[in-house]
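Here the complex is missing one protein chain, while the rest keep their positions.
Now for subunit A:
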Amino acid sequence: MPAEETETQMKNSINQKLIEAGEKERLKTLLKERLADSDWHDRLKDQCRQVIREKGAENITVDDLVTEITPRGRALVPDSVKKELLQKIKAFLAEQANL
């Protein structure tokens, strides 16, 4: 067993645990709610359309779109939403340490 994990491995493990505990579902719902209240969806769609216009609607692939949009999506999340999300995650993880 490697002492240090790679980031990917780490992510996988945490992800799995999240799913198994049912926490992922809860967190995701919370995130969606918060984002819906803000204009994140509309802004993101605008970005998507921009990319499509650049690349052309016929040539656009899902991969292309995802590669382009993902970082933009992350940037567009309002700070307050992000903070709240992080808080909740930390709380969950902290629980795991004590189990």
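Just a few scattered comments:
Criterion: a residue touches a chain if its C-beta (ideal position, glycine included) is under 8 Å from a C-beta of that chain, and two chains touch if they have at least 3 such contacts; residues count from 1.
The working rule: contacts and distances are computed from a predicted model.
The unshown chain of the complex is recorded in UniProt as "Ataxin-7-like protein 3", chosen from "GATB amidotransferase", "Tubulin delta chain", "Transmembrane p24 trafficking protein 4" or "Ataxin-7-like protein 3". By the touch criterion stated above, the residues of subunit A touching the omitted chain are 3-5, 7, 10-11, 13-18, 20, 24, 27-28, 31-32, 35, 41, 44-46, 48-49, 52-53, 57, 60-62, 65-66, 69-70, 73-74, 77, 82, 85-86, 89-90, 93-94, 96-97, 99.
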